[in-house]
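One structure is given below, encoded as structure tokens.
Heads up, one of the protein chains got dropped from this complex, but the rest are sitting where they should.
Note that the chains are named A and B in the order they appear, and that numbering of residues resets to 1 at the start of each chain.
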Amino acid sequence: MFGKLDLSAIPFSEPIALITSVVVILIAVGVLILITVKGWWPYLWHEWITSVDHKRIGVMYCLLGVVMLIRGFADAIMMRTQQAVAINAPGYLSPEHYDQIFTAHGTIMILFGAMPLVLGFMNFLVPLQLGVRDVAFPTFNSVGFWLTASGALLINVSLFVGEFARTGWLPYPPLSETAYTPGVGVDYYLWAVQISGVGTLITGINIVTTVLKMRCPGMSYLRMPVFCWTALASCLLIVATFPVLTATLAMLTLDRYLGWHYFTNTAGGNPMMFVNLVWAWGHPEVYILVLPAFGIFSEVFSTFSGKPLFGYRSMVAATLFICIVSMMVWLHHFFTMGAGPAVNTFFGISSSIIAVGTGVKIYNWIFTMYGGRVRFEVPMLWSMGFIFTFIIGGLTGVLLAIPPADFVTHNSMFLVAHFHNVIIGGVVFAVFAGLEFWFPKAFGFRLHEGWGKAAFWFAFIGFWVTFTPLYVLGLLGMTRRLQHINFEEWRPWLYISVIGVGILILGVISQATQLVVSIRDRQNLRDVTGDPWDGRSLEWATPSPPPFFNFAVMPDVEGEEAYWGIKLRAVETQQLSPEPTYEPIHMPVNSPVGFYTAFFTSVFGFAMVWYIWWLAILALVAAFAGFVVFAWRDVHEFEVPVEQVASVDRARRAARAALLDRLGTQEVLP
Amino acid sequence: MTYTGLPASIETIRRVREDPHRLGHRAHGAAEPVPGAGHGETGPARKRIIVGYGFWIYLLSDIVLFSCFFAAFAVLREATAGGPTISQIVDLPRVAFETTALLLSSYTCMLSYAAMNARSRLWTQIFLLITGFLGLVFVLLELQEFIELAARGITPQLSGMLTSFFGLVGLHGLHVTLGGLWLATMLAQVQVKGFRPEIVHRLICFNLFWHALDIVWIGIFTIVYLIGSGA
Partner (left out) sequence: MSLSQNPQGALRGVRRGGVPCLLSVGLASCSGGVLDPRGPVGADNATILINATVIMLAIVVPTILLALWVAWQYRASNPRGEYLPYWSYSGRIEAVVWSIPTLTVMFLSGLIWIGSYKVDPFRPLPSKVPPLEVQVVSLDWKWLFIYPQQGIASLNQLVIPAATPVHFSITSASVFNAFFVPQLGSMIYAMPGMVSQLHLQADDPGQLWGTSAHFSGDGFSDMQFQVKSVTDADFAAWVGSVRGAGPVLDRAAYAELTHQAQRVPPSTYGGIDPQLFHAVATQEIAPGPGPEPEGPSHAGREVSTGGKD
């Protein structure tokens, strides 16, 4: 009836997992009760859960990403403290627990922390920056988000029911095959990643189509903000490589569930094939994350320098260059498997070549600041921290791309330090810069500046204190994924690293405090203009937060930096452009199909993990039925009456006019 | 440090007046306007183009998925682990029938598209039905092949080669089956809803899907069966 599932799946003997699960469940139940008591369900259901508004979905993506970042950070704290106390000692985490933690940490941070945040930014920003009202497929967008959330849910269920994989975040066979890992851990991994992968693919297709086919009049390719270019490049990589992940994991699933022999040790299976396939996805995945991050930094550097981005076309070229070359470098993840010097040379050089595109970008950012009026507000601090951190991370990355150097640093703590160097320095810093930068756009008030700066400095210093010792440890020969340490000499370095984690915790606390303080003081921090940072691209032309239809009248773009041009004209002539003729707008209706599908997909995933076949079939049938019912609906769009459009836009124009008047009375105009 | 005003923009205007040539400001060549296609500067494309375009992108990703299974077959082709080789399991006459059925179904699918463009509900339905029937014949023949192989004790559990063979052919079969399910849904929708724009869009996508499966099958037919039978 319940497959492999029975009460012994609950980890009663592991106090850490048990207590965490109980606390998480209590919090979840508490939140649900609060929502019920306060009567927030209708609001949540109509405004968020069934919403097909790209901005709402973007915000939900970011929320999911932040929650999972915290979960992944908790894993990181346990890993660093375990290694610090387990020097010639057992520590407090048994190997089977520790192995789950580092696997969960990697999987969560990349696929359920960074990915949702990056996808969230793309969802929120791309239509706004392109001057359109939604993405190409709004309902599928909602399906994509809820599938990602479904995968995240499955991973968290594994904490309480059963176990998670103990194989590392890429489950290399033969270790991940049934013979060596018979438990449900790898199955949880497979279904969670597979389900969220489908969601990611949907979003990828959506954004590619949006950028290529849905730009407002006048928005030619070379007038798009660089963030849109990077989102396009990133989503092209998603479309090109996520199917590879899907295929690879499907093969491993077949091996595990049906005893097939894609990657097994026996009967002609080929584990090397897994390594090749998974990295053919895995390396582009890094650029899927980091390219939009580059886009965010481009926007920040340009805005806070008060200048257009230096070498815009060069930036676009570098982005596409990275996009293409990133698919030709995967073998550098296993130089040490003995591919031969010719192959190693090819992939070593192709990997270093990526540094050309990145290097060009760095210089272009520097020259964007040159001749600018650089304001060191919080997003700019993150961006400066990024330049410093990412250059060093790039340096160690190129070192790892040199096969003879990789032969002694592969899989060492040096490698661990390197990829945290680029992913934290590149992606996480970008995410925090972006959250700070676009928060007023999404919610209508700015975040508290002091706490934001504190968060930056704690994170920046904490990062370096945590990871510099790991570089040293790597050069001392320490490999990654050690549950305990047999070398007394490594103790000081491991201790320093724990101190760094402590500083990072202060950073997280500052970030949380910033949010709380800002919500408390939201009246003082309110952004009435819709343009709190003196912005340059079209999202700042909308009020904060933007109406659900984004633009009352679709902008007609006449050059690069569309909003900057409009703004200059208004300031120069001391008047806004004449009021346009408003027309009714057609917007897609909300749909529960995303939530519904994801609900049954979660049930399906859980049933497959535990071999509850009847439930899996039932869930699939229910999901399909849901789609048919959705496809049957007659009303796809609703009309926003012209009065509503006009009143929203007139309010926006009034705010802009007030701003102009204030400038006029200050007599700052030339 | 947050500025309430717009000092940078004001300063910019001062500079523009001082520097009328606007150093570094680039002009763009005139684009040929194609309204509604989503090209260049003409604004968003029509819904039909967006839907078709998005589906193309999906098909590309699906072909990447297939290419992984092709790659696995290429890698594991010789990994017979003492079991049968590919030439021993290929039954060309049946595969020829399968191929014929599928190619014909593509033709009738295209006819249904033509009928849809003529807004003939009857002929659209008839050709879709024939398409579905031929697809069913294909799937049943493939199923028969698998069952016969299993009866001879040839299952994917036997060797890496068989795993990759069943995986690749089975994935295509699964696609055809899901396509059939989609087709059945479309039959019902055309009957009940008629040729509303979204139904037409879905029929376009279904056509693309069905033809793409044909293209993939040509690859399987050549690489797995034809080359395999000679090996």
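By our rule, a residue touches a chain if its C-beta (ideal position, glycine included) is under 8 Å from a C-beta of that chain, and two chains touch if they have at least 3 such contacts.
No experiment lies behind these values; they were computed from the predicted model shown.
Of the listed positions A:Gly30, A:Gly450, A:Gly477 or A:Pro641, the one in contact with the omitted chain in the full complex is A:Gly477.
Within the set A:Gly58, A:Gly72 or A:Gly185, the residue that contacts the chain not displayed is A:Gly185. Considering the whole complex, the residue from A:Phe367, A:Phe419, A:Trp457 or A:Phe624 that touches the absent chain is A:Phe367.
Residue A:Ser305 is the one among A:Ser305, A:Ser326 or A:Gln511 that touches the chain not shown. Touching the omitted chain from chain A are residues 4-9, 11, 85-91, 94-96, 99, 162-163, 166-168, 172, 174-175, 179-185, 265-266, 271-272, 305-312, 314, 334, 336-338, 340-342, 344-345, 348-349, 352-353, 355-356, 358-360, 362-376, 384, 387-388, 391-392, 394-395, 398-399, 401-405, 407-412, 475-477, 479-491, 609-610.
One rule holds in what follows: only the chains that are shown with their structure count from here on.
Chain centres here are Cα means. That of chain A falls 28 Å from that of chain B.
Of all residues in chain B, only 1-14, 16-17, 24-26, 28, 31, 38, 40-45, 49-51, 53-54, 57-58, 60-62, 64-65, 68-69, 71-72, 75-76, 79-81, 156-164, 166-167, 181, 185, 189, 192, 198, 202 touch chain A in the complex they form. Chain A meets chain B in the complex at residues 132, 136-137, 201, 204-206, 208-209, 212-223, 239-244, 246-248, 251, 254-255, 258-262, 264, 266-270, 273, 277, 306, 308, 373, 375-377, 446, 449, 532-534, 554, 557, 559-560, 564, 567-568, 571-572, 624, 628, 631-632, 636, 659, 662-663, 666, 668-670.
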